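Okay, here's the structure, questions in a sec.
Here the complex is missing one protein chain, while the rest keep their positions.
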Amino acid sequence: MTVVDDILAEKDFEKIRKETETNYREYLNPFALRMFKNAGLDVIEGRREGACVWDISGEKYIDCVTGAGIFNAGRHNREITDALKKALDVYDMGGWISIIRERGLLAKKLAQITPGNLKYSIFCCGGGEAVEVAIKLARGHTGKTEIICMENGYHGVTGFALPATGREVYKKPFAPLTPGYIHVPFNDLDAVKSAITKDTAAVLLEPVQGEGGIRPADDSYLAGLRKLCTENEILLIFDEVQTGFGRTGKMFCAEHSGVTPDIMVLAKSMSGGLYPISCAVFTEEISDFLYSHPFIIINSFGGTSLACLTALATIEYIEKNNLPERAVQMGKRFMEGLLALKKNFPELVVDVRGKGLMLGIEFPEDSIGPRMACLLKKNGVISIYTFNNPKIIRIMPSLVITEEEVDFVIDAFDKSLKEIRAQEAGRNMKGAGK
Amino acid sequence: MTASAEDIKKQALADFSKYVNPQKARVLKNAGLDIIEGKREGACVWDITGKKYIDCITSAGSFNVGRRNPEIVAVLKKALDEYDLGVFLLCSKQKADLAKKLAGITPGDLQYVMFGVGGGEANDFAIKLARGFTMKTEIISTLKAYHGHTGFSLAAIGRDAYKKPFYPMVPGFKLVPFNDLKAAEETMTGDTAAIILEPVQGEGGIHPATDAYLQGLRKLCDEREILMIFDEIQTGFGRTGKMFACEHSGVVPDIMTVAKSLGGNLYPISATIYREELNDFLVAHPFIHLSTFGGSDLGCIVGMAVIDYLVKNKVPEHAAAMGERFQKGFDVLLKKYPDLLLEVRRKGLMMGLQYTNESIGPRMSYQLAQNGVMAIYTGNEPSVMRLMPVLVIQPDEVDFVIDALEKSMAAIMKQGGIEKY
Partner (left out) sequence: MATSDEIMEALADFKEQCNGNKRLRRMQRDWTKVLHYAAVDTGDKFTMTVREGEILSNEKGAAGTPDVIIEGESETLCNMFWGDINPTQMYLKGEIKVKGTQEDIMRIDAITAIIWPEV
């Protein structure tokens, strides 16, 4: 009996739930558990498939969280799973300083599918770690120190990424942080212009802010940034951790505007939601820094043989099934539904926006986000508000979502909004009665 | 479809140079380490052209259970029939199970767990937790230490070359000499949040901390309400002959970080384990530290399988015994090549050979590769060659490595250039 057999053998779901909750309380994070419950996120995932996930008790949900975009190729994608299983017949991680064939192959593939002259890759495990690499390359290559980043941006929680994250709550208890980060308002070219100094190494941003509340950058803004950066010998870094691999309707979000960054950061959906891998892809010019410092950025788990093979299988799947185009189609269908909701619930839906299947729905106040998430769960949809802005519910389903499933989600929103409307009406009545 | 192994190798080297890191490929080639790993099993790895090596690099202690351990592979494959990464925002049974297991096998009252993917990330969280919990800012770390390349860990590294091109670093870090209690004491102030160290410095050149040093630090930390962080990323999971290196001294830290071998050489996962009291910080800030891939369902299952394997097969004890066998061989080499091999430092199967100068590390790598052993010098101390084979290495394989060392040293002696400088 292996651990998996043990885990799978247990069929008493109440027991599993109790045990899991106890373990969370005793060994992980007692308060988070409470928060999960309050936010309608106390699902313990059992079966996963396509756009759906089943709670261990068998309850089915459409997953609109997808770990903020890990599962573009669908939950537990069978083809990619099979590829990883096959890889396990031959490979393990591979040595950290070894020359790994699969790593070379993946880097080559990335050079081919990323826009413009992006060519070299450094692999890591998590998105934040790859952002760190991007910032370090920018400092190392330019010899300058300042990083201009965006208010409400999210880039991860480790030491060089954390200061770039544009929200104080993540940072304050850990001060002093790495110096040299300057935050400016998003989509405001003049703000960047006036923040630039002789010591500016890079401008870092998400082409669509994810945690910041699903805010797409304007094409003209990105084009302006590109020009500004080139003129001032500043590197432009796109964090495509959430937007990459088809999410916004193109393989990479940068393609919408035609702007090529000097460094692009990728993670999340890169390996089909099956294996941790991330990377920074950058131009040949920047790779010169690796000549003088070939071993300066090392990590044990970045770009293992298994990770690279899984990523290659994932990219193949995305290309073969033309998932970016699917994101366009399904995104359109979603948007129509969301616009109808906006029309029908003008007092509750302030805005709907997004690109492809990276969508957000904005409510008039913070409390409605979590309340909606709870109601949506009741109506068969797992969703979550964006971290930097709880007014906004994020809709980021798998790109393999079907038309019926899109309609199901819209319907769930409709039901949930009706309930909120009823609750609000009830409250107003009470208020009026006083 | 029938490209020869040689062609595949050539293409792989070319791709690596063209798309990953040209200079790294060159340096490895020059050191005779331009190996493209094919088959892997137990203590061994085969280049795709068929040459067999005993792996004494093992990503600095990531492969304790052996290369491509069939039992762990079977567990992961089975898990893949059911699971994907899972969603980091949701409750996960697998995560809960592994947390409980880690609390069970770590010493003393270490209890709560934050998962990550890489080791650096685990250390970053440990340092953040120390600052957040104590509301103090200074972090003391040790010269030559290695803790990872993410920002907080990087600031704690005791070697400038890793940091300088990326200045400025996170402020508030102070470096002290390792194994020097007085230096640590003198550096502590009212604003010191924590001291972070490896119970055996790995990249720094395999330097074990003395028991007295660790015990002294524990006492100082208790007196001054300073947290003690042990980075057991290289030393953990049986490497030093105990499940965790800190057990040798009996000192229990407030925070311990683990990674590398927890993933069984198959799946990235790391963890920061800390005392109950510290969890108050996370009660106040439950979502302040997030990691998309950290503690994934698949990673946790692998972690469980690794721990079960280590316990069931008494792997730490085996490591202790194989370490003794290595030592016998080293004793002979020390006598035979005193002008080349100055000292051997060792705890279990965490072994460092101190050569006379920095050039010998790479030259020995080259020679050893010719003799069927993959080994490399430590990152922060190139005059030291690290030998960290898998813990399930067999006696005849130990003897093979000793024999390869003997042959390689003989070759270097013939070349000369071994004087100290």
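A and B are the chain letters, set down in written order, and residue numbers restart from 1 in every chain.
As a convention for this text, contacts are C-beta pairs under 8 Å (C-beta built on N, C-alpha and C of every residue); 3 or more make two chains touch, one makes a residue touch a chain.
A quick note: this is a predicted structure, and the numbers were derived from the prediction, not measured.
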| remark: Out of B:Glu71, B:Glu247 or B:Glu358, the sole contact with the unshown chain comes from B:Glu358
| query | Which listed residue, A:Glu19, A:Glu255 or A:Asp288, touches the chain dropped from view? | reply | A:Asp288
| query | In the full complex, which of B:Arg26, B:Lys77 or B:Arg345 touches the chain missing from this view? | reply | B:Arg26
| said: I'm checking contacts with the chain that's been left out. Which of B:Lys164, B:Lys219, B:Lys314 or B:Lys336 qualifies? | reply: B:Lys164
| note | Where chain A meets the chain that is not shown, the residues are 143, 288-289, 291-292, 294-295
| message | Touching residues of chain B against the unshown chain: what are they? | response | 22-23, 26-27, 30-32, 161, 164-165, 357-359, 361-363, 366, 377, 382, 412, 414-417, 421
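Please note the rule applied: only the chains that are shown with their structure count from here on.
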| Between chain A and chain B, centroid-to-centroid distance (C-alpha), Å | 30
| Of all residues in chain A, which touch chain B in the complex? | 2-5, 7-8, 16, 19-24, 26-33, 35-36, 41-45, 47-48, 53, 56, 63, 65-68, 70-71, 75-77, 81, 84-85, 88-101, 103-105, 107-108, 110-111, 119-122, 124-129, 132, 135-136, 139-140, 145, 157-162, 169-170, 173-180, 267-268, 272-276, 287, 289-302, 304-307, 382, 384, 387
